[in-house]
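Yeah, one chain of the complex is gone here, protein chain that is, but the others are all in their spots.
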Amino acid sequence: MFFKQIVVEGLGCLSYCIGCPRVRKMVVVDPKRDIQDYLDIARDEGMHVTHIFDTHIHADHISGAHELQAATDAPILIHEDAEVGYEHESLRDGQVFTLGTAKIEVLHTPGHTPNGISLLVTDTGRSAEPEMVLTGDLLFVGDIGRPDLAGEDIIEEQARNLYTSLYEKLAGLPDYLEVYPAHGQGSLCGKSLSGKMSSTLGYERRANPMLNFPDFAAFKAEVTKEFPIRPKSFSHIIETNAAGPPLLSACHIDQPLTPDQFEAEMKDGAVVIDTRDAAAFSGAHIPGSINIGFEKQLANWVGMVVVPDADILIVVNTREDYERMTTELHRIGYDRILGYLSGGISAWLMSGRPTERLDQISAHQLDNVLDNGGPIIVDVRTRGEWNAGHIEGAHHIPLQCILDGNCPDVPHDKDIVVYCGSGYRSNIAGSELQRRGYSHVRSLAGGSFAWANAGMGLT
Amino acid sequence: MFFKQIVVEGLGCLSYCIGCPRVRKMVVVDPKRDIQDYLDIARDEGMHVTHIFDTHIHADHISGAHELQAATDAPILIHEDAEVGYEHESLRDGQVFTLGTAKIEVLHTPGHTPNGISLLVTDTGRSAEPEMVLTGDLLFVGDIGRPDLAGEDIIEEQARNLYTSLYEKLAGLPDYLEVYPAHGQGSLCGKSLSGKMSSTLGYERRANPMLNFPDFAAFKAEVTKEFPIRPKSFSHIIETNAAGPPLLSACHIDQPLTPDQFEAEMKDGAVVIDTRDAAAFSGAHIPGSINIGFEKQLANWVGMVVVPDADILIVVNTREDYERMTTELHRIGYDRILGYLSGGISAWLMSGRPTERLDQISAHQLDNVLDNGGPIIVDVRTRGEWNAGHIEGAHHIPLQCILDGNCPDVPHDKDIVVYCGSGYRSNIAGSELQRRGYSHVRSLAGGSFAWANAGMGLT
Amino acid sequence: MFFKQIVVEGLGCLSYCIGCPRVRKMVVVDPKRDIQDYLDIARDEGMHVTHIFDTHIHADHISGAHELQAATDAPILIHEDAEVGYEHESLRDGQVFTLGTAKIEVLHTPGHTPNGISLLVTDTGRSAEPEMVLTGDLLFVGDIGRPDLAGEDIIEEQARNLYTSLYEKLAGLPDYLEVYPAHGQGSLCGKSLSGKMSSTLGYERRANPMLNFPDFAAFKAEVTKEFPIRPKSFSHIIETNAAGPPLLSACHIDQPLTPDQFEAEMKDGAVVIDTRDAAAFSGAHIPGSINIGFEKQLANWVGMVVVPDADILIVVNTREDYERMTTELHRIGYDRILGYLSGGISAWLMSGRPTERLDQISAHQLDNVLDNGGPIIVDVRTRGEWNAGHIEGAHHIPLQCILDGNCPDVPHDKDIVVYCGSGYRSNIAGSELQRRGYSHVRSLAGGSFAWANAGMGLT
Partner (left out) sequence: MFFKQIVVEGLGCLSYCIGCPRVRKMVVVDPKRDIQDYLDIARDEGMHVTHIFDTHIHADHISGAHELQAATDAPILIHEDAEVGYEHESLRDGQVFTLGTAKIEVLHTPGHTPNGISLLVTDTGRSAEPEMVLTGDLLFVGDIGRPDLAGEDIIEEQARNLYTSLYEKLAGLPDYLEVYPAHGQGSLCGKSLSGKMSSTLGYERRANPMLNFPDFAAFKAEVTKEFPIRPKSFSHIIETNAAGPPLLSACHIDQPLTPDQFEAEMKDGAVVIDTRDAAAFSGAHIPGSINIGFEKQLANWVGMVVVPDADILIVVNTREDYERMTTELHRIGYDRILGYLSGGISAWLMSGRPTERLDQISAHQLDNVLDNGGPIIVDVRTRGEWNAGHIEGAHHIPLQCILDGNCPDVPHDKDIVVYCGSGYRSNIAGSELQRRGYSHVRSLAGGSFAWANAGMGLT
C-alpha cells in the first residue's frame, strides 16, 4: 500500500494519497486547489487517480476536488448528507473501497459538519488489521473540530454529534491506530491544534483533553464555550465549496500594473496587500496598504483582513513572489486578483506619489523611552502568548480586535508602539491602525523575541 | 514541543528535529550531510541547535553531525560504546535530556550496531506519558536493522542483541507509541522496509514479521539467513563516519571540463556517470559510461556500481543537475568529483569522438520478435518483482548480479534485451553490460510497465 | 540620447529603443511580441513609451506593436502606404520626431515592401549631424531586403524601389553613419545576412555586393534571380500583422496533457514538436513527431515544417522548456498550442505506446561502412556549406527539399544516413523522412563537425 500525507503549511490543510502501485490506482483525500502535487505523485508512482474524497464540505479552504476531477476524470465522493450543487457520488457509513492492498472503509462521523466522515484504512499487504484512521475535521492532534461553522442554529446538535462520533464511534478502534486529521496547526477549524501532523488514538486518549470528559454535559459545556476566530472568508468558502468552485484556468492571469493603473484600481476600491518583509514595508509603503508578508499563516491573515469579494492588488519584490501569493489566495477562494505593481515599490516612489512609513523601533530604543511617559504599548498576540510573558505596562489588544476596529482605549493621536512575537503580526496591526487613521504608530522590531534577546524582562 | 521528520527520499534516511520554541532549544537526530534544512527549521522556529545525536555509526550515509557542529557549535552525542575518532559526548542508557516541554530518554538498543540507541520522547506540554520512540536502525516500518554491517565476526552477538532490544527492551513500551526509525524505503540497512516513514509499536507488533517469532532460535535463523546487498560504499562510509568525515567546504568545487580534459581524466581511470534519462543515454553516450539517472535510489545505485575511492566524472544536461548530483554523491561520501562535461553530450558528439548507443526496443517491437528465436530477455528486477509477474521466457538476473559480473548464462555475442520496471535499472544494467564487452544489448523502453500497458501478459 | 538594440537571436529580429531620459520619453522601433524587455528598459531608465514604430508590415514575425500599445497606450506609427486594419498614425517621408536630444526623421524607403521606411537618427546632445540610420528591411549587414515577399505581382516594381532607395535615397548620407537594420543573421527576409548586427554605410558601400552594381539592370538581375526559402508561416504572418494580431493574454495557457490526451489530440491531427536534443530524440520518440530542438533558428525551422494553422503539441524535458518554446511560437504567430506531454517522454514510454528511434551513427562507425556498398549519405546543409566541403560520395539534398517532400533519388527502403553541420538539422530531416515512411534512416552524430574532428576528410 502506498500512503502519503501532503501538508499545506500555512492553512494547516492536510491531504492524503492512498493507493496500490501494483494495481496502479490511487485515491486522494481532501485535495488542495493547487493539484500538481497529486499529479506528480501519481505519475512518479505509476498510479492514476480513481477516486477523490472530500471528508466534508470545507470551511477554511477551497476544495481541490474539482480541479483534480478536471485533470483526471475521477469521480468526487462526499457523504450523502452533504448538500452540494455539483455532480458527485454519495458515500454511506460502512461503504468499503478496495484498491489492491489498500482497503478504505467509510465511517460517518458528524460533528464538525453533519456530513463529516472518517476513513479507516487497512494495508492488507501487511496485516488484516487496520493501520490508520483519517479523521477529517473530527479529531485533530490535540483538539477536535469546532461545531459552529456549519451554522449557529445547529450548534447543539453538532455538539451531540461530536460527542457520539468521538466517544462512541471511535471508541471501538484500537489504541495503536494512527490518526491522520484533515488539519494541523494553522487551521482555524479547531482551537489549539498541535504542530504535529499525526498522532495515535491511544496517545490522543491520554493527552487530548477533549477526549477526557466524564459525560456529554461537561463535553458540551467546553465545546460550546468559546469559538476561535471565524475569518471573513469562511462563509464564502463554504458556499463556494457547496456550489463547486470555479476552475483556476478560468481565473485571472498575471498582470503587471503601472503606478497609474494601480492607483486607479485603488480609487475603485481595490485592497492593497504588500507582501514585503516588515523592514521593507516600514521603510516606505503605499498609504492604505496592508502588510501581510510571506509567513506560514499568510492565507489565514488575508482571510481575517480582507473581505472575500474584494478586488486585490499586490505589492511584491519579484514576480515569483506574486505567483506564490496568488497560489495562497486561490487556496482560500480570493480569486479577484487584479495584478501587481510593476517595478515594485521603487516605481511608486519615483512616481512622486505619497508614501507612508511604519517606523520600527528597536528593543533598546523602546526601553529607553519607557520610563518617562513613553508611548502606549500594544501587545497584539494571543491570550496564551500574553499570559506566558509580556512587556510590563503593555495593553493587550489581540490582533483580531484591531482588525475588527475594536480597540477603544487607544486614542488616535497618541504615540503607539505595537508588538507581537517576531514583528510580523505587529506590522499587520500597525498597517491596519494607519488605515484607520492612527497617525503615530510604530512597530517593535523583532517583537517580544527581540525584547527578550536584548535582555529586557517579560512579566 | 516541536517535532519534525526530515526525509531524504532516495537513501531513505530519516532525521529528526525535536525542540521547544519556548526555551528556543532544538536537538537534531541523525542529520544528513547537507544541513541547510536543519538551519532553516531552527531559524524559522526561533530555536538554536543545542545537541546533535547520532543513533549509531551509520553505514549507508555520511553523518551530517560534523557539518552541523561546525555551523552551530553544538556537541555531537553518540553512545559510549561507539569507537570514534572525533570529539564527542558519550551517551549512556537511561540518560535524560530536557528542553522545555521536550523530554528525551536514551535507550541502549544494540543489534544493528553495538552502539545503537533509541530515544524515547515525551511531550510534557501534552502529557506525562511518552509520545514516540525514535528507533534508529533497530526497528523499521515493516522490518528491523540487519546485524551484519558492523562486522562478520559479531553477527551472532548482534543477532542476540537485536532480539534482546526488540523483544525485551521495547517490550515494556505501550502499543500506542509512535515509531520513528532512522530509515525508510530505499535504505539497505534492512531487507524490506516499507514506504511509510513512521508507524506505531502496536501496529508493528501485529504486522511486522520480525516481531513475531516464537523464540530466539527462530528469530536468529531468519535474521542471519540472507543479507541484503552490501554496496561497495558501506565499508568506506563506516570508516569515514568513525573517523569523522571531512567538511564539505574542503571538497572540490564545480568544474566544467572540455571533451579533451574529460577524456584525459577517463584515461587516468575516472568513472563516468551519465545522469541523463534513459532515452537520451540510449540515443548516444560516451563509451564506458554508466547511466545512473535522477531517480530516488540514485545514491544507492552509485554505491553499488562505483567504488568509493573512484574519481568521478559526470555527464549532465544542466549545471543544476550537476549540483543535484554532487549533493547526492557527498551524502554517501563520494567526494572525489572531478567535474562535468561542459556543453553536455553534444560537445562530445561534435568533437568527433566515438559514441555508443543502447537501443531502446518498444514493447510492441519486442513482442514481434519473440517467437522466432528472438533475443535473450533478461529481467534485472528483484526476486519479489520477478515473482509478481515477468515476461514469459525471460531469464532472471538481478541487477546486482550483473553489476558483480555474475551472469554466466549470457553469451557476449548474442542479442540481449534487458528490462526492469520502468527502464531505469535496465539502462544501468545495459550500460554495465556494454562496459563488460557485451556488444548487442538493448533495453525495453518503459520496462514491464510498458509491456503490461501495451496489453502483453506477464506470467 | 538613449539608444539600445534588442536582439532576438533565432529569428534575427532587431528592435530598438531610442529616447531621452531627460524628458523621459522613449520610442520603440519594430518591437517583438514578448514586450517585457521594452517595459524593463523604460522603467530602468525612467522613461515612458510615447511612440511605437513599425518600419513596415513584417513577414517573418508577429509585430509586438499591439502588445506594447496595450501596455503603454502609445500610438502605433506606420507608413501611410501600409494597408492595415487597426488604428494607427500614418507616417510620411520627411516627418520629424523630437524627444529631448533625440531627433528621428522618417525616410520612405520602399523595396522590401512598398510601405518600408528608414529612420535617420540624430543625437542633438552630441552633434547636429546624424549619428545612425535604422534601415528596416531595406539594407542589412551584408545583404538587402528581398523584393518578393509583398507579392509576386509587384516584384519588378519592388526591385526598382529597392534600387532607388539604396542607390539614390541613401546615397546622400555620409560614410560614417551607423547602420541598424531590422534583421540580422537568422532572418529569411534576406539571402545571406551577416552575424554582425550593425555596420556603417561606408563599410557596406565597400563590402556589400548589393550596393556595388553598375546599373539597375545588373542589380535587378541579381535581386530577382533566386529567392531564399519562404517558410509556410510568412503569408499568415503578413495577414496577421496587417489585420492586427491578437493579444497574448487571449491565447492559450499552459496545459499538461496525459499520454491519453496527447494521443487523442494527435489523432485529431495535431502536430508534435519534440524539443529535446538530438541524442534524446534519437533514443526514443513518439512516431510522427518532429525534432526541433532549442537552437537559435528554432522558430524558422518551425515555420518551415509546420503550417500556421496547425494545432501544436510539444514534448519537452521541463516546464521551463515549454514556456521557452511557447514564446518562440508566439513570435511567429503559431498560437494554437494545445499543451505538452506531462511527465515527458518517459510517461509515454511507460504507457506502452509505440515508440521510434532515429539512430545516431558516429563518424567512425560511418567511416567503417562507407567502402562496401554502405548507406546512402544525404547532406542536408545549404549549397554554401556543401561547396565548402562535404563527405565524399554524399548526395546533396538541402533540408528545405526534404521538408517539401522533394527528394526523388532516395528510395524509401534503403539505408540512409543524413548529416548536417552539428546534428541538429539532420534530426529535423531524419524525423521528417521517418514521417514520410522512410524506414531506415540514421543521423550522423555531431554532423560534419564530428566528421572533420574525427580526422576524416571533406571534399
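Chains: A, B and C, in written order; residue numbering restarts at 1 for each.
Following the convention adopted for this analysis, a contact is a pair of C-beta atoms (placed from the backbone, for glycine too) under 8 Å apart; a residue touches a chain by one contact, two chains touch by 3 or more.
Fair warning: this is a prediction, and the values are worked out from it, not measured in the lab.
Among the residues A:G172, A:G352 or A:G437, only A:G352 touches the chain that is left out of the figure.
Of the candidate positions A:R92, A:R319 or A:H364, contact with the unshown chain belongs to A:H364. Taking the whole complex into account, chain A touches the unshown chain at residues 276-285, 317, 344-346, 348-355, 357, 359-360, 362-364, 422-423, 445-447, 449-455. Against the chain not displayed here, chain B makes contact via residues 39, 43, 46, 71, 249, 253, 256, 342-343, 347, 350. The chain not displayed touches chain C at residues 2-3, 22, 46, 123, 126-127, 129, 131, 142, 174-178, 194-196, 198-203, 205-207, 388, 422, 449.
The definition used in the following text is that only the chains that are shown with their structure count from here on.
Two chains share more touching C-beta pairs than any other pair, namely B-C. Chain geometry summary: the mean Cα position of chain B and that of chain C are 49 Å apart. Centroids of chain A and chain B (each the mean of its C-alpha atoms) stand 36 Å apart. Of all residues in chain C, those that touch two or more other chains are 350.
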